[in-house]
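Every protein chain of the complex appears in place save one, which is left out.
Naming follows writing order (A, B and C), and every chain is counted from residue 1.
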């Protein structure tokens, strides 16, 4: 019974089917019929004209999205525990040719206007310091917390006032939308670029970069090729993304994952580090308790000495979640 | 009847089957059982200890391989028409942080020791010029020509004498091996790193970087992650590569593609720009002849005003190749 | 009697005097009174509002100027023998984060619209190839040839039609102006950015970047600092540049250098590779002739097996030039 990562989950049968349907000769790269449908599909989802490009990893999506808003000598305000800072081996700096990540504080890995302003306030040395040019937030955050529309609006207002771009790492955007019970547009507003995660949510190896300013698409197309991310049989990536969008499968999968997380968490309220607003559960468990759970066949990662992380996915069996909940309650 | 590109070909059924077999929870990234088997599989293929890593594009494979042998202030000798120069939008320069491509001449896009030495001879200005640190050749070349073992040995001897690394772009390595009727090892010797193409040869989106000095693997692992190419469900890439290696499917597919090319070319000997040593056919056809073929349903790309390029693949129907041959003969 | 390089020349006494006058406490970096005068001084020289920044080398000037007009995935059309290609160890690629130099042909290292168009015509593969975004020319060229205003206008028209920036490497801009007997503005029009050389022309270690679009100055200020070129006692660089501008010393020095070159060349008309339009002399001399001259105390560099390069400077003694002329005539 694995609660290690949504990366470990399976590919959804409808995604498989879409990939197999794509297995016929078509134009290479992103010239195929499926890739050409991405803009329209995401424009419909967000209710405004956007451009969308497939890539094969969230790290590539984040890094390429940042190239649209930060220069090599600029900086990106992000949380100290943001994925782009902690888990991407410097990829954002690589793709932006050196832009620095300017680290902000904030509970649950969420940024607030005050936390962002604290970083901006330290930039006073003119040309001797890297100027902030963008803000990056994660929806849902690295601790599984969702930004509410009013929180996003406040950050957006600050970004606009300061002339900063706004990037949203949406590796678990679907889970946030499901938890917020709002529209995709409400959960993304007023981001300039969104990394729309699919791989963790029933896909195989496709994520999408959504550009709310479609004029930035050409830049990303050049940089995607230059990063070695323009796959020659791109139709298989487009097929994954479209399969998830179609009929709302992306949201259905996220609801399933969130539901499983809720099931586990319901049995462990007093141990929760944060409320459950997506599909990640951070629990206070001591060494003995961890061992006891593992002895019963539950797999999960240690976060630190006091806390473990459990992650559910679209395919987490209901009975596994229930069993884990029970096992925690029985500790 | 498409002869546009082997990129347009389908995914081999055995590759599909392997991917589906991989669809069970396993460790993320390249920690899964399949990814862990790559080193051994390629070591067996080449008869010596190598390290092998999957990536999702040939451009990424070439660029990452070059990082093992050239510094940011260095240069790579390659052919003026090499894929890394003409078709990768500067990706090698991006991944190597600025290494220059030093362009050599040579018939059929093949390098010779003399052509390489002509480039090296122009580097005389010490620190004012970029020093050559590597050579990159393409097996089979951009015009579908294979390097014979003695040609490789001569280039290798020069590389060794000059202290240069040797990279082989093997987007169509399988076709070269099939044409040369030699072992994989003979067709790669004495390269330090090989981009082993799978996508054009029955795969979906996987290629492999083979490092003949396994100690370089860690560097490539860091750089792969930093380039956004460490996919979280890497097992699906490993599955593709292993499926092609298993039972020699990679060679079988290449032989089929080469066979189809031979079938076409057999009917057009006097029009061939180069002998057929892989799965690409460059034919002298004038505008009227092209139109006549297209009117009969044959798809292919113009190369320039005098020449067209036709490419066969593992799944080119025998009857399509035969029909094209006939149609050319009848022009 | 040295004709090796204008780099080997002395610092002009008025430049020394200006530097010493600057030796009093003032604001660091470019906040001092002298640095603040550069914009106005160059605006006056060029008869329009420009921004100007000091740097300590021509390589830095060229590279930083290029950052205003080319993106990391873009390309710069320049001559195959341009200094930025041949003598700067990849610095332009370093500062632009990877932009490629796209090499054009042309007699005397001069570009023509036709030569530029030949390069542009080879860029047909969309996102797979680096797009041209700028043109770089050298005034005077690497063979000491000056672009006439009508030649510049033709290149400028092409640049504008294609949406390309235009950079001028003016390491010997002063010599070109002196030879053309035109205004500075006429010799630079319609460049977007000019590397205005001072070091070879009586300075010590200062050159200027002149930006004809002053709004680009901030970008260059950030990048100059980031390149380690924002010297803390910048007043000494500003002093050099201003001393050369004041009273037309820059032009006076260039005329002296050109005059010495003319003196030498006058005695060697039939040996000249190119007409003398600046302070460089390329002469056909065989090995015996070179040895004979060197035996008489003349120092110069071999260019290749058939040609030598001789360079005069602002301080080349008239009698040295006359003696060299005589010696050549006597060969």
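The definition used in the following text is that a contact is a pair of C-beta atoms (placed from the backbone, for glycine too) under 8 Å apart; a residue touches a chain by one contact, two chains touch by 3 or more.
Note that this is a predicted model, so its numbers are computed, not measured.
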item: Sole contact to the chain not displayed, among C:103, C:204 or C:219; value: C:204
item: Touch criterion as defined above, residue of A:44, A:87, A:218 or A:286 at the omitted chain; value: A:87
item: Per the touch definition above, residue among A:130, A:145 or A:328 touching the missing chain; value: A:130
item: Per the touch definition above, residue among C:229, C:255, C:271 or C:309 touching the missing chain; value: C:229
item: Positions on chain A contacted by the hidden chain, ascending; value: 72-73, 86-90, 93-94, 97-100, 125, 127-130
item: Missing-partner contacts on chain C, residue numbers; value: 2, 4-5, 7-11, 16, 19-20, 23-29, 55-61, 63-64, 88-91, 94-95, 199-200, 204-205, 222, 225-233, 236-237
item: For chain B, residues in touch with the removed chain; value: 29, 71-73, 97-98, 127-128, 131, 219, 221-226, 230
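Quick note on the criterion: only the chains that are shown with their structure count from here on.
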item: Greatest separation from chain B - chain, by CA centre; value: C
item: Chain closest to the middle, measuring from C-alpha centroids that were averaged per chain; value: B
item: Chain centre separation (chain A, chain B; CA means) in Å; value: 34
item: CA centroid of chain A to CA centroid of chain C, Å; value: 50
item: Chain B-chain C separation of Cα centroids, rounded to whole Å; value: 42
item: Contacts with two or more other chains, residues of chain A listed in rising order; value: 29, 222, 225-226, 230
